[in-house]
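As you look at this complex, bear in mind that one protein chain is not there, while each of the others sits in place.
By letter and in written order, the chains are A and B; residue numbering begins at 1 in each of them.
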Amino acid sequence: MTAIARTWGRLTLPGKVVFTLVPILAALTVGLIAVIAIFGGAIWDILLANLGIVRFVIAVTIILLVTIPIAFLNIYLEMKVIALMNLRVGPDRVGPWGSLLSVVHGLKVLMKEDFTPTGADAVVFTWAPVVTYGAAVMTVLVLPFAPGLIAQDFNIGLLYFFAVGGMGVVGLLMAGWASFNKYSLLGGLRSAAQIISYEIPLTLSVVGLLILAGTMSLNGIVEQQSGWFTDWFVFRQPLGFLIFFIAATAEGNRTPFDLTEADSEIVAGFATEYSGMRFGFFFFAEYVNVFILSALAVVLFFGGWNAPFPFPAISIPIDLAAIGLPLLFLIALVPPIATLIFAAPFYLMRSSMRWWVALIVGFVLFNVVAGGLVFAWAFVSFDWVAGLVWFLAKTFGFVFVFVWMRGTLPRVRIDQLMGFAWKWLLPAALLNLFVTAAAVVVVGS
Amino acid sequence: MDRALKGRLEARFGAMLAGPIRQRHDETEMRIGPGDVTEVLRALHDEPDFRFEMLSDLAGVDTGDHMQVVYHLWSDSTADWLRVIADGLSREDPRAPSATFLWKGAEWMEREAYDMFGITFEGNRDLRRIYMPPDYTSFPLRKDFLLPDDAARSPGGGVRHMERGHAPASRAEGSDAPDTIRRLGA
Partner (left out) sequence: MTAPSRTGPQPSADDPRVMLDRDIGVFEPVPPYPPRTEREAEFYTLGDGQMLLNMGPQHPSTHGVLRVVLKLDGEKVVDLDPVLGYLHRGVEKLCENADYHQVISQVDPLEYISSLFCEWSPVIAFEKLLDVDVPRRAEYIRVLSGELNRIASHALFMGWFALDLGGLTPILWSFIERDEIVEMLAALTGQRMLFNYFRIGGVNGDLNHEFMSRLGDWMSRATKQIESNLTLLNQNEIFVRRARGLGVIDTAGALRMCMTGPNLRATGVPFDVRRAHPYSVYPELDFDVPTRTEGDSLARYLLRMEEIKQSIRIIDQCLHQMPDGPIMAKLPRLLRPRPGRAYAAIEGPRGQYSTYAISDGTDQPFRMRIHDPSFIHLQSVGVLMQNNLIADTMAIMASLDPVMGGVDK
């Protein structure tokens, strides 16, 4: 007994933790295997019977996992692009061209003190970022990334998008109210006023499009835009797109409509009192919002995952099974031989290069080329890969436009913002709706 | 210097002048009693042959035995700065009328003079301390407010105000020394 106690006493703190965890994990694994072995068939049947739910859970998990890198990518893009517009260098220390800086940002935010100010309404204060981030993430559910790559193809996808997307403002309002800070309160109220005003033109601007499309399913809208790029809705609804884009900028609290966090006026608006990961949630939500608003613009007006022209159907008949046994030799031999081939010129041409450095370079080059080939093969062979590539390319094009506007434009004033929404955007959206409806009636009859 | 201005000032304010009008370089200087400030400033500001519409500066001065309020005015009718010195405010309770009835911008300058010298400007709506904290009790630019350390002493020697205490006013301010000063470096 004493021997065990002595051994336990000699362990360091991590040692104690690991020592405790290992048997627990082992027991759990054994139990899980046993459960699967005994009830495996029954579980499988239950899962199969509820395929929709399973699919949904998996999709939600993937989306939660995917939004974080998307936010990282947007943050990096913003830092770098604005830096270039400002004639600065921008991030260049962490990772190649500073590309890991936003990851480090995320870690920093995780490690900071999570602080609740005295006098704040702690419950509301805590839940506000969750609501905002949740709203941003949940909208991703209905986005069609590629043919078949959609979490849930609602027939009222667009309505769901606007409804859930509009919920983000509740979080901002909660944050503004609960922070016990006048700046936060002003920011929260500003965001409420702004988003409620801009919801209306935003929704109205796509009604004309809905008349043309005849469906609210985002997947359906995308499918209607296949073919040449002239079939994209932006060419049939140019005014609608303009209104949508402006309203989306306001909806995403982006410059020139970033009044809710106008740092020169109300410090950081609703986020003034937030720190640590709670602030991180707001931060991520903003950038996820930028992504999904760009994605929605692409889906509605720019053909979604459709290529701008009918892609010639190339099928590369690679029947791996037909090769038979030599396939094994191929898999074993191609990498080293290709590595040597790629390394040879570096080793032979540059006398200063060591052989092992040349080998590393050759290996990397081989991977790049092989990866490129596999990607090209996948691009022409699978619809969803091509679709995803087109979709992401277009979407990040829009993200770039948002960043560009942030680098160029000053901020509008709150009364100008409201006046613009009610006096210009709303009538224009109505006009767009009437013209579209009239055209449909005339052409239809 | 503008001799005509001197003549005009003497003709207009003859009785109110507390001393001779002096002129040097591009400056004309007149001294008045604190009681006449309102009338003189209004006349200088309003009357068409003066038109001193700009208050360039308002400063308090502690000469050691009395206080002054110094106004610098600019007008397009003359090439000189006009310096109006409201002279002879008591050090115990310096009081002068406020210039805010003509220049609202004098408000903060008067607040500063109040903060630094304790001069009370009657008619200023907002005569609080402006730089020093509200619970501060002394007036730092008065001559009897000595700096506690020696850091600012000049290596060149000379008479130091700190050691001297109050400067003899007769020598510093009220003397009738001629305005010509020997030219150096010429």
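Just so we're on the same page, a residue touches a chain if its C-beta (ideal position, glycine included) is under 8 Å from a C-beta of that chain, and two chains touch if they have at least 3 such contacts.
As the structure is a prediction and not an experimental result, all values here were calculated from the model.
For the options A:186, A:343 or A:361, the residue in contact with the chain missing from this view is A:186. Those residues of chain A that touch the chain absent from the view are 82, 85-88, 117-119, 180, 182-183, 186, 190, 255-256, 258-259, 262-267, 406-416. The missing chain lies against chain B, touching residues 24-27, 29, 53-57, 59, 61-62, 70, 72, 74, 76, 79, 81, 83, 102-109, 112, 116, 125-128, 130-135, 140-141, 145, 147, 152-154, 156-162, 167, 171-173, 175, 177, 179, 181-186.
FYI, only the chains that are shown with their structure count from here on.
Averaged Cα coordinates give chain A a centre that lies 68 Å from the centre of chain B.
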